[in-house]
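Just one protein chain is left out here, and the rest sit where they should.
By letter and in written order, the chains are A and B; residue numbering begins at 1 in each of them.
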Amino acid sequence: MYFVRRILFAVPLLLVISLLAFMLVKAMPGGPFDRERAHASPEVERNLRAAYHLDEPGWKQYLRYLGLLWERSPDGSLHHVSGGLLNGDFGKSTKYRNHTVNDIIAQGLPVSLLLGAVAFGFAMGLGLPIGFWTAAKRGRWEDYIGSFFTILVVCIPAFVIAPMLILGFALKWRLLPVGLWETPWHVILPSAGLGMMFVGKIARIFREGMLQAAQSEFVTAARAKGLSEYALLLRHAVRIGVLPVVSYAGPMLADLLTGSFVIESIFQIPGIGVFLVNSSLNLDAPLIVGLALLYAMLLIVLNLAVDFAYTLLDPRVKYE
Amino acid sequence: MSDARPHLSPAQQAWRRFRRHRPAIVSAWFLATLLLLVLLWPVCLRVLGTHFAGLHSPNQLSDAQFSPPNAAHWFGTDLHGRDVFSRVLYGARISLLVGVVGALVSLVIGVLWGAIAGYTGGRTDAVMMRFVDVLYSLPTIIFVIVLLTTLGQVIKHSHWVQSSPALEGNLRVVLLFVGLGAVSWLTMARIVRGQVLSLRTRPFVEASRALGAKPHWILARHIIPNIFGIAITYLALTMPAIILYESFLSYLGLGVQPPMASWGTLVAEGVTQINPIRIYWWLIAFPGAVLVSTLLALNFLGDGLRDAWDVKNRP
Partner (left out) sequence: MDFPKRAPKFFSRARFLFVLLGCLFLSACRQAEPRADLTILNGGEPESLDPAVIVAQVDMRIIQGLFEGLTRFDPKTARAIPGLAERWDISPDGKTYTFHLRTNLVWSTGGPITADDVVYSWIRTLDPATASDYSSQLYYVKNGEAFNNGAVKDPSQVGVRALDRFTVEVELNHPTSFFLDICAMPLTYVVPRQAIEKYGDRWLMVKPLPVSGPYELVYWRLNDKVRLKKNSRYWDAANTQSDIIDLLPVGAADAALNLYETGQADIVWDAQLVPSELLDVLLKRPDFHTFNYLGTYFIRFNVTKKPLDDVRVRKAFALAIDKARLVKKITKGGERPASHLVPDGVANYHPPEGLGYDPVQARQLLAEAGYPGGNGFPHVEYLFNAPAGGIKIHENVAIELQQMWHDELGVQIDLRQVEAKNFWGMQSRGEYQISRSSWIGDYNDANTFLGMFTSNDGNNRTGWKRPAYDELIQRANEQTDVNERDQIFQKAETMLVREDPPIVPLYFYSGINYFDTNRISGIYPNILDMHPLQAIRKVGRGTRGGAAESRSSNQSRMTTLDPRPSTLDH
């Protein structure tokens, strides 16, 4: 019941997000067609803006974007303006003049999804074991070494790690390609670069969660029963210790799946991460709102999955 | 449940436990030294500037481009012949301020928001977390650009700036701190709420409620101390994230205005040295090393604090 309600809430939520994103874009100074070369004439500028309906008042532009605009045609009758969000049309990009936002997302999303998924696997696959290990060996030198390395990767920005990976694996040792997106080999370095920082984060959060769980009552009870330390940790504490990781994994996956500007521009990958930043800098309103909605939808789905996972993992958690 | 020993207060016990955590102590010393150096350096320059060869202002251009570390320039010079050592120390001021202020803002808002949402449950929880979802769904970069540009215009036209234009640069930097903090509290809120959801059903909380304790008392005395550990750890993870986001903004050209330096701008400049042709290593090695060491130290310090405050700590 709770989950059904959450799904129903998603629709007005998305509407609110589209409105907020739209308003934010309109608040920014400058226009999407300002550039180094001036327009040929004021008439040309007027026509350009009219073609994208930028000369209309804000509320009208928003309604048109949603697909809820009725206009009076020259013969006096009221007709519904076609297109709009409710018809699945995200609008035309102001920067890429021959592409619609649908085109852009359809081309770039599968790439970013794959990149993000592999990076997620990398982050979890390395982060969880390391976190577990440092928690199990808490206080000893293994803990310090492990913690040192996990914190280290969190402290290095992606735009430093990526060139270093390229310099090492692609240029010096010629093991992997230096960029572009053509064969499975091209996926390795970008995902590693993208996921590296999250390895550290996951490990830290998992470690902390495990340490907390190891002190809870039922673990103490199990210890009193005489279970060995590892079995204890694995069978009982992990289910609780992994909760903060699960909480974190939701937003993290959403971030990963929408690609990363830094990784995609350094490796020249045709995903949508580049568009996320560039559209904001280009004031490309339909693309910005489209990407914001996409990200929002992903996040809603993932948050629901996180909450569902909570009920599976911790039976004490109940939702009203 | 109480851990009060006969003659030591909880704070004194915490301090004792903290002292036993070696990396935290080392980190604390490192940070203290750094802070001292950062604060004293401008004074040093003003007083002793002309007497010693090694002391340069961070914005002083020279013709000694790209010189490796030597007696005159301890960390070498950059494209404009500016002294990298001085720039690193001046950059530390900005970056540390960004980290501290931003993290504090994110901590306060995030913990309060998440705890209240998680504890109250029901409709309030739903509304509060939906709000978090909405804010989360907006690409941060847009939010940051809007904040910086529109409020930047407001600042420009405010009467403070009209009277003393030099203030504008500083106000813009403050805007950066607050803006970064304002976009970072969301994940903290989510995690705290998750934890509180678990804690809420615990027996001791139920007992408290049965005894008639008001929600805010329960929150303050039972829930929040129990999430302190997670909150501190996440804080220790947020400060580097904020400082790193600042460097990402500098990479995009949206961070501090040139010629001001921050670790972010220094690292973003230095990163172009990671190429197969020629590496002026001092441009990335020194700013990078100082940045990473500081962030490491902050993390270990956070660890030590968490261990110290953890009420059920194993001896």
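In this section, contacts are C-beta pairs under 8 Å (C-beta built on N, C-alpha and C of every residue); 3 or more make two chains touch, one makes a residue touch a chain.
What you see is a predicted model; the values in this text were computed from it and never measured.
*Asks:* I'd like the shown chains that the missing chain touches, ordered by label.
*Replies:* Its contacts among the visible chains are A, B.
*Asks:* In the full complex, which of A:Pro57, A:Gly88 or A:Pro184 touches the chain missing from this view?
*Replies:* A:Pro184
*Asks:* Considering the complete complex, identify which of A:Pro29, A:Gly58 or A:Gly139 is in touch with the unshown chain.
*Replies:* Going through A:Pro29, A:Gly58 or A:Gly139 one by one, A:Pro29 is the residue touching the chain not shown.
*Asks:* For the chain left off this view, which of A:Leu69, A:Val238 or A:Leu257 is in contact with it?
*Replies:* Considering all chains, including the one not shown, the answer is A:Val238.
*Asks:* Could I get the residues of chain B that touch the absent chain, sorted low to high?
*Replies:* Per the touch rule, chain B residues meeting the hidden chain are 61, 63, 65, 79-80, 145, 149, 165-166, 168-169, 251-254, 257-259, 269, 272-273, 275-278, 280.
*Asks:* Go through chain A and note every residue touching the omitted chain.
*Replies:* Where chain A meets the chain not shown: residues 28-32, 34-41, 43-45, 47-48, 51, 92, 95-99, 103-104, 107-108, 114, 117-118, 121, 124-125, 128-129, 133, 137, 142, 163, 166, 170-171, 174, 177-184, 187, 230-231, 234-235, 238, 242, 261-262, 264-271, 274-275, 277-278, 281-283.
Here is the rule we go by: only the chains that are shown with their structure count from here on.
*Asks:* Can you check how far apart chain A and chain B are, centre to centre, with Cα atoms defining each centre and the answer in Å?
*Replies:* 23
*Asks:* Tell me, which parts of chain B touch chain A in their complex?
*Replies:* Of all residues in chain B, those touching chain A are 23, 121-122, 126, 130, 133-134, 136-139, 141-143, 145-146, 149-150, 153, 186-187, 190-191, 194-195, 197-198, 201-202, 229-230, 233-234, 237, 240-241, 244, 247-248, 251-252, 267-268, 271, 274-276, 284, 288, 291-292, 295-296, 299-300, 303, 306, 312, 314.
*Asks:* Spell out the residues on chain A that touch chain B in their complex, using ranges where they run on.
*Replies:* 9, 13, 16-17, 20-21, 24-25, 27-29, 144, 147-148, 151-152, 154-157, 159-160, 163-164, 167, 171-172, 201, 204-205, 208-209, 211-212, 215, 240, 243-244, 246-248, 250-251, 261-262, 276-277, 280-281, 288, 291-293, 295-296, 299-300, 303, 310, 314, 316-318, 320
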